[in-house]
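Report on the following structure.
Of the protein chains in this complex, all but one are displayed in their positions.
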Amino acid sequence: MKIKLTIWLLLVLVMVMILDSCNPDLTPPTIPIDEKKVLQGTKSLTSEADVLIEGVYRIKPGGDEFGPLAVIKKTGDQFSVFFGKSISYAILYAGEKKGTVYFEGYWRFAQNSNTGSMSLTIDPTAGASDVLSGKKPSVLILTGTYKLYGVDKKISLEYQRPIHIDTNYYIISHRGGGRNIDRLPASENSVEMIKYSERLGVNGIEIDVQLTKDSIPVIFHDEYMNKRLINEDYFIGKVSDYTYAQLRAFVTLKNGEKIPTLEEALKAAMDNNAIKLVWLDSKYPSVVRKIAPIQKKFLDQAKSKNRNIRVLIGIPDEDILNAYLKIDNHKNYPALCELDSSLFVKSTAEVWAPRWSLGLQPDMVKSVHDQSKQAFVWTLDVPDFIHTFIKDGKFDGILTNYPTQVAYEFYAKE
Amino acid sequence: MVSSLIFAEDKPLEEYFYFPHEYQNWSTKFIVGASLSKLPTEVVEEEINSAPILNFYFRMGLPGKITTILEINTNYFTNYGSLAFQHSFLNTDLSLAAGLKFAGWFGHPQLSFTNVKATGMILSPYISTGYDFGDFILSATIDAESYYIYNSSEGIRLGEWFKPVSGYGLKFSLEQPLWKNHWVNLGLKLNFSKFYYQSWLSFTTIDEYLLYPEFSLGFVL
Partner (left out) sequence: MSFMPKNKEILDKQNVILSFLQMRFCENYNYVILNEVRCSRPCVANLDGMNTGFSRSLCSLRMTNSKTLALLRMKKSIFGRINAISTTLLILVFLALSTGLFSKPRSVGDSTFSFTAELGLGYNTDLNSLLTEIQLQNFSPSLRILWKPDHRLNIGLQTARINIMDIQKNEPHSEFGSADIRASLKGYPALLIINMNLYGIGIYGGLGTTYVTSAIEAIGTKVSVNNWYYTYYLGIGYNYFFSDSFGIGFEADVYTFSLMQIRSGGLKLKLNYDFLNW
């Protein structure tokens, strides 16, 4: 009797504990980024050297975790390494000392929280001498180690060919860089995420625009505020239920940031030279009229600074399309339309962007190109699908939560 | 007279379904019910927060303490069928069985925003145990899953993949009469999985074991 009662109660307790732990731990993994040991005392590389290092590399030891190929690309102040397996990538900082090129940083699996340090070198005889003197090396090999589950493992990358270049192609990160589940070092749709996004290989970002109760455009995704996105319990309404002051004073995003205004987000994008395109996902019709003047002001500023950046108003449904068409001279406000072919034509938008699940749609994409417009596809995350869309599709850009995977497929394209 | 009647039939009439005690040969039982799976908010966000599905189960006793269980689930978007064979090793108040389940499923939503079709197969070995407390029976089943999925759109292959170990499940079933001799079963399955077939429409790419709790209620026919 005692045993049965105990068994029964323990079972209930176990079930409660398991259910209680239902929500995944989304703490970003601790990234070994700040301890620059190898790079102490090194000099920065020249831009010529940066370009010479960019390329598609064959991985020798280490292929088990990262696949057979890697793409190395300079992304802002650092190099990003996009691997072909398990949506893995590395962010490495570089420097030169006594004829050797040193890299130090971390690698990550984007689909889970696995991460670790990585350090690589190019010895003078393995191509560093040529690279540092601005000559194309005949051999270029990076060798070093990375830490996996606390164990140092060897890795070696040998240059194979240049990366695929197409400046008209857009790798667009979802919500500024990725979702909260992706455990990036900043919250989705935050200024900090926009600043971070260049490391992921993007040249475009998508952000979600809503209005506060006092009609200030801010960046936030979900219809209702909730604990997936914010830390506070008692804000459960829509963004539009609260004043800007209330949101800024009392609401923090998951990693502690404040909800940014559209203007703050656009400024962060402007300051991030990697970003060539900002896709403003309008969450409801009244947003459009409010964001249009901000878009115009921002584009004028960019033009005056000679900064090449596009800002597109997203049109995801017919109500928003109608709101957009009601703007005086709406053609002066660049837009992106997610609707079907006839509504796309009606919208006069410069980009057509269907959901990926509608397939490759080669005829429609050709028709868009025939109108001298572009076609993007969203939100494409599954590596196989990304491969298929880049290999067989004719789209001009992909919106994704895994820009590193799109970057790998795109830059490794032969 | 009562005594003689008792001795005339000393094997139980099976009112249970999930309890892994053997069935008499060719003895059958049906269950109809429904289940509701809670999908992880962090993954499916606001879009598909839970997945209700209708269930139909059929169990039949075979010679050699073997039982076969047929399961059909549907909620239109996702359609699932499985066939399992299990062998009961221990047939007392405490019962124990081991089995193998093979499942096939397909998803084909005719929605404006998608024309992706998905087909999958799941292979699950499992161990099931249960205890008959007298007027209720509590059973628990542990399974492991391997899956294969094929996705296509308009006849074009989008991708396919296979994971030898994709998830584990722990299912508790409570079986008892609700009124008179009408039996019901209450179930809670804790799916720790990298892929849960009922959430296929969310195209989850997270490579982690997440918890998908599934609550179920079934009526024994």
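In order of appearance the chains are A and B, and numbering begins at 1 in each one.
Simple rule for what comes next: contacts are C-beta pairs under 8 Å (C-beta built on N, C-alpha and C of every residue); 3 or more make two chains touch, one makes a residue touch a chain.
None of these values were measured; they are calculated from a predicted model.
For the omitted chain, the shown partners it touches in the full complex are A, B. The chain not shown here is touched by just one of A:Arg228, A:Arg310 or A:Arg355, and that residue is A:Arg228.
Of the listed residues A:Tyr242, A:Tyr324, A:Trp378 or A:Phe410, the one in contact with the hidden chain in the full complex is A:Tyr242.
Chain B meets the missing chain through residues 1-3, 5-6, 8-13, 15, 21, 36, 38, 41, 49-50, 91-93, 132-136, 174, 176-181, 184, 186, 215. In the full complex, chain A contacts the hidden chain through residues 1-2, 4-6, 8-10, 12-13, 16, 19-20, 23, 213, 224, 226-228, 233-238, 241-243, 245-246, 248-250.
Definition applied: only the chains that are shown with their structure count from here on.
Across the interface of their complex, chain B is touched by residues 4, 8, 11, 15, 18-19, 21-24, 26, 86-87, 109, 111-113, 179-181, 221-224, 226, 228, 355, 357-360, 381-385, 387-388, 392, 401-402 of chain A. Residue ranges of chain B in contact with chain A, taken from their complex: 38, 40-43, 45-46, 113-116, 133, 138, 151, 153-154, 156-161, 172, 188, 190, 203, 205-208, 210-211, 213.
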